[in-house]
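Every protein chain but one is kept in place in this view of the complex.
Chains here go by letter, A and B, matching the order in which they are written, and residues are numbered from 1 within each.
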Amino acid sequence: MLSIKNVSFTYDSGTPALENVSIEIKEGEFLCIVGHNGSGKSTLAKMLNGLLLPTEGTVEVAGMDTSDDSKLLDIRRLVGIVFQNPDNQIVTTVVREDVAFGPENLGIPTDEMIIRVDEALKAVGMENYADSAPHMLSGGQKQRIAIAGMLAMQPKVLVLDEATAMLDPYGRRDILSIVRELHDNKGITVVMITQYMEEALGADRVIVMNSGHVQMEGTPQEIFDRGDELRSIGLDVPAAVELRELIKKNGIADLGNAVTLEEIASGLCQSLLKN
Amino acid sequence: MPIIIEKLSYTYQSGSINAFTALKDIDLTINDGEFVGLIGHTGSGKSTLIQQLNGLMQPTSGKVTVDGFDMNDKKQRAKGRALVGMVFQYPDYQLFDETVYKDISFGPRNLKLSEDEIDRRVKEAMRLVGLDFDEFAEKSPFELSGGEKRRTALAGIIAMYPKYLVLDEPMAGLDPAGRRAVLEMIDSFRRQLNCAVVMVSHSMDDIARSAEKVVVLKDGEIFKMGTPAEIFELADELNEMGLEPPFAARMASALRARGISLPGCIYTNEALVNALVEFKGGHSNV
Partner (left out) sequence: MFKDITLGQYFPVDSPVHRLDPRTKLILLVMYIVAVFITDYIWIFGFVLLFMLFMTYMSRVPISYVTKAIKPMKFILPFMFLLNLFMIKTGTVLFSWRFITVTTGGVYQALFIILRLIALVTGASLLTLTTTPVSLTEGLERLLSPLKIIKFPVHELAMMMTIALRFIPTLLEEADKIMKAQLARGADLESGNVLKRAKAMLPILIPLFVNSFRRAEELALAMESRCYHGGEGRTRLRILKFHWNDLIAFLIMAGLIAAVVILQNTFKIDSYLAAWVKALIGAAQ
């Protein structure tokens, strides 16, 4: 679906942001890209729909090169991006019209647009806010609107560029569950860019970025097994994984690959209460 | 002398049809040198409450006194405000001057201190937040990274030598390493300047690590106040309110529900593991 080949990028100021990065993203995948501030992960996000073009290397979306100007609209239709600041991506003063902004740009006929907007709002659970003013909504609700705005363009890939960073824990959980649902039920490919390790727990694959290159790649399990390496590059392991490791180290129980609270709790019960 | 809040209520647009009561009958004391964690759902009244502490907002009814200065009185308010330093969530709201040095000196200058004293304090504040003087003093605050901006913003307040330091989500948007660094920084200058800290945070783990007293706000009222251990005992209730208690506290509560008897006051992974080791030992002896 998305193919990043030997991409390097240097900003005009001369700071290199990416060095020889190659990533293949398969259709239907849930990929999580983690990294500390300034690791190049946001630069990478902007490469995925041609907002930035690589200094070296190529980025291809469904076989289309992002440096091909004539394909740019098709690429952006396929790859929707939700950004960090909820306030800075809503364009109009009415929720319904904002969701329609993408389809309007694509020249979708009005009849179809109305259906798409309603469906998109329903998919993110905001159908009751269609006529509200965006500035009266909470941060989490604004991000839902931003996601709906992407869905209305019927994309194949949804990129979340630190879309939860400015939300409270409640809003964060909310957005995560919506994204998960879109992936599971609608088969949308998800690229989740974040600095919260917890958000990587449910991913199919995790890529860890550090100072412009890919430092680690693997399943969440494989990545969290390298806790010390993660900490050395300014990241963390989720509290659940940390606890699991402590439990094992202290000889209490071996819980295998348990990562959720439920898994760990029931694993502990089995091992502690059976004798 | 402490900050004393008595029977404080605050209503937005009081008297109009849009009237909205954000705070109801708050009684709270912030003692000298104390570290108070303030938690609550978005819209629970946290921001409104901290703005009452330095008189940016005045109560609709009730009273706030800072070291005896009545914050309802315009003249006394200025004196009280000088004792309370306040760092807002985003440093972008605060940074404005040409250089980091000038920006940090803005607060001390408003206190009408001598140039020598200002210089001394700016250097001290930069040292406390870990900004190298030679490297950063002449830089523009707008060229800094997110973490450096936050340090500069903090330094701008610390240089005023507040007796009470109020921090609104000081770690929002920082990566785990950045969060740890800011938290350690707050701890260190709290000890060095001997000031009280009031910290608003969504992260219960951060609060659990540092606070001596935790205040939980719900719908504009104090839902519960106590030591972290007392507060996180209510893991399930907090969870229901949309606040995420520390993972270890939630786990302890889940394990108790499944019949593993654990002592109270568990909110760190280390404490939980210790309790589990003990449980296992006790259990196999039976």
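By our rule, a contact is a pair of C-beta atoms (placed from the backbone, for glycine too) under 8 Å apart; a residue touches a chain by one contact, two chains touch by 3 or more.
The structure presented is a predicted model; accordingly, all values stated were derived computationally and were not measured.
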Contact with the hidden chain (one of A:Phe30, A:Phe83 or A:Tyr129): A:Phe83
Listed residues B:Ile5, B:Leu49, B:Val64 or B:Ile157, member touching the removed chain: B:Ile157
Listed residues A:Ser3, A:Thr58, A:Thr92 or A:Ser271, member touching the removed chain: A:Thr92
Which of A:Glu19, A:Glu104 or A:Glu181 contacts the chain that the document leaves out: A:Glu104
Touching residue (missing chain; options B:Leu23, B:Val36, B:Ala82 or B:Val200): B:Ala82
Absent-chain interface as seen on chain A, which is shown: 46, 49, 51, 73, 76-77, 80-81, 83, 85, 87-94, 96-97, 100-110, 113-114, 117, 133-136, 146, 149-150, 153
Touch list for chain B against the chain that is not drawn: 12-13, 18, 51, 54, 56, 81-82, 84-86, 88, 92-97, 106-107, 110-111, 142, 156-157, 160
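Operating definition for what follows: only the chains that are shown with their structure count from here on.
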CA centroid of chain A to CA centroid of chain B, Å: 30
Chain B residues within the chain A interface of the complex: 41-43, 145-147, 172-178, 202-203, 205, 242-244, 246-248, 250-251, 254-255, 258-260, 269-270, 272-273, 276-277, 279-280, 283-284
Residue numbers on chain A that touch chain B, as the complex places them: 36-38, 138-139, 165-166, 168-171, 173, 195, 197, 234-236, 238-240, 242-243, 246-247, 250, 252, 261-262, 264-266, 268-269, 272-273, 275
